[in-house]
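Here the complex is missing one protein chain, while the rest keep their positions.
Think of it as A, B and C in the order they're written, each chain with its own count starting at 1.
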Amino acid sequence: MSASAAPQSISIAIVGATGYTGAELLRLLASHPQANVRAVTSRQAAGQRVDDWFPNLRGHYDLTFSAPDAGALAACDVVFFATPHGTAMHQVPALLDAGVRVVDLSADFRIKDASVFAQWYGEPHAAPDLLAEAVYGLPEVNRALLRGARLVAAPGCYPTAVQLGFLPLLRAGAVDASSLVADCKSGVSGAGRSAKIGSLLAEAADSVLAYGVGGHRHLPEICQGLNAAAGSEVGLVFTPHLVPMIRGIHATLHAVLTDSAADVQHLFERAYADEPFVDVLPAGAQAGTRSVRGSNMCRIAVAKPPRVGSAPPRVVVTAVEDNLVKGASGQAIQAMNAMFGLPEVTGLSAPALLP
Amino acid sequence: MSASAAPQSISIAIVGATGYTGAELLRLLASHPQANVRAVTSRQAAGQRVDDWFPNLRGHYDLTFSAPDAGALAACDVVFFATPHGTAMHQVPALLDAGVRVVDLSADFRIKDASVFAQWYGEPHAAPDLLAEAVYGLPEVNRALLRGARLVAAPGCYPTAVQLGFLPLLRAGAVDASSLVADCKSGVSGAGRSAKIGSLLAEAADSVLAYGVGGHRHLPEICQGLNAAAGSEVGLVFTPHLVPMIRGIHATLHAVLTDSAADVQHLFERAYADEPFVDVLPAGAQAGTRSVRGSNMCRIAVAKPPRVGSAPPRVVVTAVEDNLVKGASGQAIQAMNAMFGLPEVTGLSAPALLP
Amino acid sequence: MSASAAPQSISIAIVGATGYTGAELLRLLASHPQANVRAVTSRQAAGQRVDDWFPNLRGHYDLTFSAPDAGALAACDVVFFATPHGTAMHQVPALLDAGVRVVDLSADFRIKDASVFAQWYGEPHAAPDLLAEAVYGLPEVNRALLRGARLVAAPGCYPTAVQLGFLPLLRAGAVDASSLVADCKSGVSGAGRSAKIGSLLAEAADSVLAYGVGGHRHLPEICQGLNAAAGSEVGLVFTPHLVPMIRGIHATLHAVLTDSAADVQHLFERAYADEPFVDVLPAGAQAGTRSVRGSNMCRIAVAKPPRVGSAPPRVVVTAVEDNLVKGASGQAIQAMNAMFGLPEVTGLSAPALLP
Partner (left out) sequence: MSASAAPQSISIAIVGATGYTGAELLRLLASHPQANVRAVTSRQAAGQRVDDWFPNLRGHYDLTFSAPDAGALAACDVVFFATPHGTAMHQVPALLDAGVRVVDLSADFRIKDASVFAQWYGEPHAAPDLLAEAVYGLPEVNRALLRGARLVAAPGCYPTAVQLGFLPLLRAGAVDASSLVADCKSGVSGAGRSAKIGSLLAEAADSVLAYGVGGHRHLPEICQGLNAAAGSEVGLVFTPHLVPMIRGIHATLHAVLTDSAADVQHLFERAYADEPFVDVLPAGAQAGTRSVRGSNMCRIAVAKPPRVGSAPPRVVVTAVEDNLVKGASGQAIQAMNAMFGLPEVTGLSAPALLP
């Protein structure tokens, strides 16, 4: 396929489609006019109907999970990996060789430095030669590289919100890059569709819990992006919290302004003026994660908090997204659209579900 | 009554008992062996039974709301004000003159500087002469002053968690006092039992929302306490968030260490070794707000986050409390116990409700 | 416009669009290719932008609420009333006279007998002459009448689920029509976007509450539909419950079978074989309300419970729907599609949001 002509139909396979990001790909692709999902694979669920797992998809797909089969995958235009970390890096090289494009929703190709990957993910990288080619799939940063890319690493949920919220400030040199604080709150679906005690409703409801304070795997991914924007090594503390909601990420980003008079509202409005999926709210407004639930939008609010006592001038940026859409599957589809020369918004334009 | 002999029975009135903090006083006092609630007042609910409003109290009280009546209040040993801000300051002087003690759960007597009160609460203070006498009812700070006090200002919910989390660091000079960040998350009961659209389940559930970013009334109260501990004016940004839970406050407190090698775990353990209602978790542990639901405990965890890039050494303190107990009614009862010479834990020792 | 040719564009006004059903019309119509929303009215919000009220709609509409104005409404092809009961019946006659079609989401035109309306809604009907013409907008029952109708009364949320669940049984004479039990559970959005204490998250979360046990306004509407299907007056007890979720209705329908050997699974599959928005689950399956969240689908499961002791043979039908979609705004759009000769599924085919 030529990258210059958008296709009428894109044949798609999803590897590992029994988790939440896989199910979300299927939900979103059901409204995508060019998407043609041909195969969904799962070792665990092979032979079972997709809509027995996800009853919301009844009537939308007539698909049965198949065991992973390189041949069937190689017959598709693009393969999404919705697998845990450590799977895609073993299978991607053969797929690329077969001329298939890949969008990997796992962390396997996000980090450019194989040794950093090994340090945080506990195993050596299986395809380090591809790290340079892999495009980090944040369209607001890498739009030009996505067009025609063979391999895209879809960003993590926290990294998307934190980067979109900090990038304009860092690029403009508007903040002290060494003292960034990202205090983030995530819904429970971020932990995936796996049976963990801590994710039970009876454990996680009616509670807020900090976790990963001693170090979270998204930290190096975030820093890689912020460093590139700042042109130097930033200093960041990243504190994730589990909050009792199904979907949603709320990132509260604290930084010290280099100029107390900076017009940060204007800075953000200008930075994202042409972005279809970044919405800068009017000054003074805040939006809850509910305002983006089910949608691919990231909404950003910018505020200068009251300056008391000895405090330096500060900015507080809040960024909200649906962790399964802009934080995962929606952004992956946005990347696919860009890869295949489709308008990025294709299939992604439904408003969020509110209330 | 002599302050030196604990009473067998304390006769109690509650003004404004139709809200959550009033109802919580009643719930907790039902298990307090010396408490004898004699009157609950409410203009709105006068003549109605308390347990028609709060069915959980059926069988525990045979009480009817009465219209506020200075005479009935003056016959009690202590009056709790569970009213909105701006009520207590008008009624307290006469009660003190009548020899009644007062615990005010509103903000009326928390801030020592009447002009600061006027600035944040939008009206001049009605009893500025009492501000010096009023004891700020954080027992971990003002224990000595509570014993025998006539007038106690029970702290706000956010200020309790933020102060308990920052005080040991500030007193020890262990952090840069000018760059404090308090990123706080509150359950919806913090907005009170009033009919507001934003507090509807259909609005607030499955969402996280920052609010008060441009300035929240708890800011001057928090700063007053932190300044005293630091011995100088601190610099603080305070960012509250609404999270979809009924009760609970989670304060995530960020500060830069003056000495990267400081043993902050030990610092907190020593600071709170004798406190019945501050529980410092073992190093590495975190506790959700659920671990304190319904109880008067504040649990604190201390961590040093990974230091990346150009970041200065940091500490992240998390403090969780039940906003209606340690953040309001429980702490008010703890103060009452101290005022009357009872063990502070009296009536407050039940474990939190988990799950 | 001729009823026989589907229009390229339908100009639409929504009266009372500040509530949940109005906002849901806007959300759904944003994905409807023929919909052209020209006016949204609200006395309360006149002059304010729609997306200031509903931030999920930012970027989808450039609309400002206007005060109700008969002229502007009369210029539209169809007017939706998303108002409380008692409003539409005063305004509809003039609109019909002006050649405008109306879909009323309130109860004003649902009940055919004006005296029954007056009894349950507390005021005489203002337009009793239109009751005969008004089409009760349950497409599964009145499809033929919807085509070309001038005035459609969109069914209530509970009545939709209860009727869809009972109708096949009653039409087939398969159950004792005098002993029907409808035990129903609704999310809190069913109470509307109005500030009521009982709908607060701090009141309604983590709780289940029966209400309206002594009589609920949906009872006569349900009975009217069931009576028609049974060909006689049914006997029904209808017990609604408030459950802590945002959206969703779960109707559990109990009936005694006239023939213990009846193949009720087959009965339902046949009855709804051609319905785009009724999904009969395979025998043995159950689906949660989440499986229809945000979608116009009603999923139905049919089961014969174990027969113990002296129990007669029974059937238990469960029907789930989103109260704001199939129970209100989605069904109203489905009716509009039918009225204008469009495929009923137009704009309504997105899968439910799960998780």
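To be clear about the criterion, a contact is a pair of C-beta atoms (placed from the backbone, for glycine too) under 8 Å apart; a residue touches a chain by one contact, two chains touch by 3 or more.
The shown structure was predicted, so the numbers you read here are calculated from the model rather than taken from an experiment.
*Asks:* One chain is left out of this view; which of B:Gly225, B:Pro240, B:Gly294 or B:Gly327 touches it in the full complex?
*Replies:* B:Gly294
*Asks:* Among A:Val79, A:Leu131, A:Val181 or A:Ala204, which residue is in contact with the omitted chain in the full complex?
*Replies:* A:Ala204
*Asks:* Kindly note down the residues of subunit C that lie in touch with the hidden chain.
*Replies:* The list for subunit C reads 177-181, 183, 185, 187, 202-203, 205-211, 213-215, 219-220, 223, 227, 232-239, 241-248, 250, 252, 254, 256, 284, 286-291, 293, 301, 303-312, 314, 316, 318, 320, 355.
*Asks:* Just the residue numbers, please: which parts of subunit A touch the chain that's not shown?
*Replies:* So the residues of subunit A touching the unseen chain are 20, 187-189, 191, 193-197, 199-206, 244-246.
*Asks:* List every residue of subunit B that touches the chain not included in the displayed model.
*Replies:* 20, 23, 27, 30-31, 54-60, 189, 193, 205-206, 246-247, 279, 281, 285, 287, 290-295, 297, 299, 324, 349-355
Keep in mind that, in the parts below, only the chains that are shown with their structure count from here on.
*Asks:* Please report how many Å separate the Cα centroid of subunit A from that of subunit B, as a whole number.
*Replies:* Once rounded, the distance between the two centres reads 39 Å.
*Asks:* Between subunit A and subunit C, what is the separation of their C-alpha centroids in Å?
*Replies:* 36
*Asks:* Multi-chain contacts in subunit A: which residues touch at least two other chains?
*Replies:* 205-206, 246-247, 287, 290-291, 293, 355, in rising order.
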